[in-house]
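Notes follow once the structure below has been shown.
With one protein chain withheld, the remaining protein chains of the complex are depicted in position.
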Amino acid sequence: MAEQKMVNLTIEGRQVSVPEGTTILEAAKTAGVLIPHYCYHPGLPVAGVCRMCLVEVEKAPKLAPSCATTVAEGQVVHVHNEKSLDARKGVLEMLLINHPLDCPICDQSGECELQDYTYQEGRADSRYREPKRFNPAEDFGGDVMYVPNRCILCTRCVRFMDDIAKEPTLNVSERGDRALIGKFEGRDMTHPWAANVIDLCPVGALLSKDFLNKARAWELDRAASICPNCTQGCNVIMETRENQIVRMRPRPNENVNAFFMCDWGRLNYRWMNEKNRVERPMVRDTNALVPTSWEAAITSAARVLNGKKVFVAASPMLSNESLFLLTQLMQDGNGAFRVREGEEAPLAGVKDLALRRERAANVYGAEKLGFKKTTDLLSGLGQGDVLLVAGEDLDGIDASALSRASAVVVINSVLPESAPNAAVVLPIANFSEEEGTVTNLRGRVQRFTQARQAPGETRPSWLVLGDLLGAMGRQTSFFLPSDVFAKLASTHKSFAGLSYDSIGLKGLPVVDAQSNGQNAPVAVGAA
Amino acid sequence: MGFPHQPHPRETTVLSKYFGDAEARTLDGWKKRGGYKALEKALGMAPADIVNIVKESGLRGRGGAGFPTGLKWSFMKPGDGKPHYLCCNADESEPGTFKDRECMRWTPHALIEGCAIGAYAIGAETAYIYIRGEFTEPLYWMEKAVKEAYAAGIIGKNAMGTGKRVDVHVHKGAGAYICGEETALMNSLEGRRGNPRIKPPFPAVSGVFGMPTTINNVETLIASAPILLNGADWYKKMCLSNPKSTGTKLFSVCGNVQRPGTYEVVMGFPFREFLYDLCGGPLHGRKFKAVIPGGASVPIQTMEEAEATLMDYEGFVEKGSMLGSGGVIVIDDAQPMVTVIARIARFFAHESCSQCTQCREGTAWTTKILERIRDGEGTMEDLDTLLDIAEQMTGKTICVLSDSCAVPVVSGIKKFRNEFEALIQGRRFHPVAAAVA
Partner (left out) sequence: MTPELVGGLESPDYASHDRASHEPYTQVFTGDVRRELDELLKRYPNKMAALLPALWIVQRERGWVPEEGMVEVADLLELTPAYVKGVVTFYTMYHQHPVGKYFIQVCTTSPCGICGAEDVVKAFLRHTNAGELGVTSPDKKFTVIEVECLGACGFATPVMVNDEFIESVTPDRVPDILAKLT
């Protein structure tokens, strides 16, 4: 790769050195200086329309729009000097003159960039004495609602649909201060990635209908996680209020999902709030399952499994850690999983980003660790095997298929209807209630963290499986999921050298990740 | 006395010689009047030589910016393997300006000739003439003239038998002043909303369809023909004041004046004589109060300033304004300045493309305050607010429409503050003179 020419300049008194062609705004980031802006977004083509990012460059006649101006050797840039502050104050004042100032009823409140910058640098009062422009709110279709009165016309939404989704569904209509975002009658925001405009909107003009009035931004607890709804593994933030997930939003990851996530993934969080949980460990006493202590249940399960050939019916929603421990339980047996499928829906403007056909988080991990993908889940269950059901609810499986099993142990968050004869039931946390790693379709191992408190006496799956193996005399128990992962990494060549520390919150590829997946930064807008 | 009147003896009619001459609009008529000799000469020259002659002549963009034309043409790098384009800016929408309309409806072939010369000089095989949609008469004559020129082989793939290709297409606008801004014009030509583009990249590098492009005003292109025929020195000699302003300029005179119309005088002509002699002075019983000499975007001049001005780029700047497009709007003492300025602000608010925050919101806000003052409901704070808004609107946007809206506000409040204050203090506007007899 050719030597990249570096340019040296001074921003707010700090020396920076950045590659030629970098904009002043991006260069400022490397110096820890945030230049306030609205229309600029690293995932979208530059527009330069909001005029918020104007900075003073010494010796230049006019203020420069830092998002659209490339650095030059020796430039001296001021971001928080009087001229720049004054210009920003002017932009903020102008943005508020037709604004309804309805923060008390606006969903964006608390995470609104107009609020944030006005509080930091705007006027304390308004000089506007004229009637305000008014347009009614509109349903744009999909999950998107548009409130024109709050719109600052940054055009991020239009540019996203034009250049990233590559389906121009939104436009700027009219002209001057009558302008607003529009769409065509009958052509709605039903594109599979359309709801990203809601995240992109800096203010409360584009809102999620699903999230409408559900929670205030400051009431939310947040956890960094991975979207479990397909094999792409988009990085997300799970946001909860009173232990219920109320929203999922994308987290940027240049190697996986750029800045985006699809609508299917985004809106499919309710299953993690599932209510009909099995909350206590249970063992069979003659005809019924009876709640018992964890120790008793684990001991009972160990007795059922020990020395027998075990068939594991696993779920591709389980973490690498849990799947690894499950393989240790197989004992010459084997395991399989099934995965729901749907239509693939790529995001045209980003390389290698799509809602994938296989709708589960860890298909790659499951296959890598030795589980067979099948459409007939129990076909591998041999006569007389012990059936270990892990993470599966056995929906649609005929109860008679279980008859080949000599015994059934269930390790799941809900009690499968078709396993009434289970010998032991060990209740576990679901994806949102525990910590672990999953591997996406390109072999990228990514960490997810705990977003919700698990109910009742349920425990993380890796902990339960670790204890189970301990009770079977195989090993000492694990205290942390990172320890399980360390064991996994030392056992399986693909995961060699990886650790929670090195994986961090951006993930790392397995050693033998497919080269056509590139595991290189996904080029946004270049596709 | 300027078209539609008979030419005044002190005019120098180079470009406007055939205004009103119906036969000049036909190919035969134009040829009889010496038409297309310049193009014939140009096609036999090297493009670089043409550029040099135009540079020497001192011709500057006549659309309003006054950028040296030869220099602009020299930005187009030959031999880059990319198709070059010439765009003729016939979107004339600056209030007070109507000279290009006259050029196109009276001497359409002059514009075709100018476009062909310009296109050839910059290495372009295609020229688009972007004419505003409201100019139905110019559109008719230009389309007709283009057809004639193609039929006669003057333009087309074998222009005047030289084997060189020059295509000229007329493109109709649809009602947007902002499309007179060169980058907005390019966007409009491409089938987009007429939004100005951020520069860099500059049109000569990446313009229409992403290719090197030059945009020139109608008058500028038409002037290139006589310059080629008569030489750069001939053009340079036509200069009554500053040597950086050479040649003749079409001035569109309108408003409260005896003989509104299109006048052509040599650069540096004394403005006082222009207004009182050539244009006939004020209407009966009235006195001049103010002049906006270069279209609505330039500062308003008091009569004291105007009467001391020499009409060229530098002369107007010296006397508190700019030459701009040369649209001379004459305002007499029967007109309330606040009403005039409020209506100008309304124009800009209507035409703002909506991209930049300061322009989109500022033009409308300015208009609303001015109209409130006009209607007797203003306050002294409003004047401070207006000046603040004007400052925010200046030098901070993608294009200068925003600045243009601020200009009449600032110059109006500075030079006619008494009228603003009178309305604010509840006094009515009294025209100094009685109604016209």
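By written order: A and B. Residues from 1 in each chain.
Following the convention adopted for this analysis, contacts are C-beta pairs under 8 Å (C-beta built on N, C-alpha and C of every residue); 3 or more make two chains touch, one makes a residue touch a chain.
Quick caveat, the model's predicted, so the values are computed rather than measured.
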Chains shown that the absent chain touches, full complex: A, B
The one residue from A:Glu82, A:Asp125 or A:Glu185 touching the chain left out of view is A:Glu185
Among B:Glu40, B:Glu134, B:Glu377 or B:Glu391, which residue is in touch with the absent chain? B:Glu134
Per the touch definition above, residue among B:Arg10, B:Lys144 or B:Lys172 touching the missing chain: B:Lys172
Given B:Met160, B:Val298, B:Val340 or B:Cys356, the correct residue touching the omitted chain is B:Val340
Please pick, from B:Glu182, B:Glu351, B:Asp403 or B:Glu419, the residue that touches the omitted chain in the full complex. B:Glu351
Those residues of subunit B that touch the unshown chain are 4, 83, 92-98, 100-101, 132-137, 167, 169, 171-177, 188-194, 209, 252-256, 260-262, 296, 327, 329, 331-332, 335, 339-340, 343-344, 346-347, 349-351, 353, 364, 367, 371
For subunit A, the residues touching the chain missing from this view: 167-178, 182-185, 187
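The rule we apply is simple: only the chains that are shown with their structure count from here on.
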Centre distance in Å when subunit A and subunit B are each reduced to the mean of their C-alpha atoms: 55
Complex interface listing, subunit B residues touching subunit A: 176, 193, 198, 349-358, 360-365, 368-369, 372, 381, 385, 388, 391-392, 395-398
Provide the residue numbers of subunit A that touch subunit B in the complex, in ascending order. 46-52, 54, 61-63, 65, 68, 87, 90-91, 93-95, 97-98, 127-130, 152-153, 172, 174-179
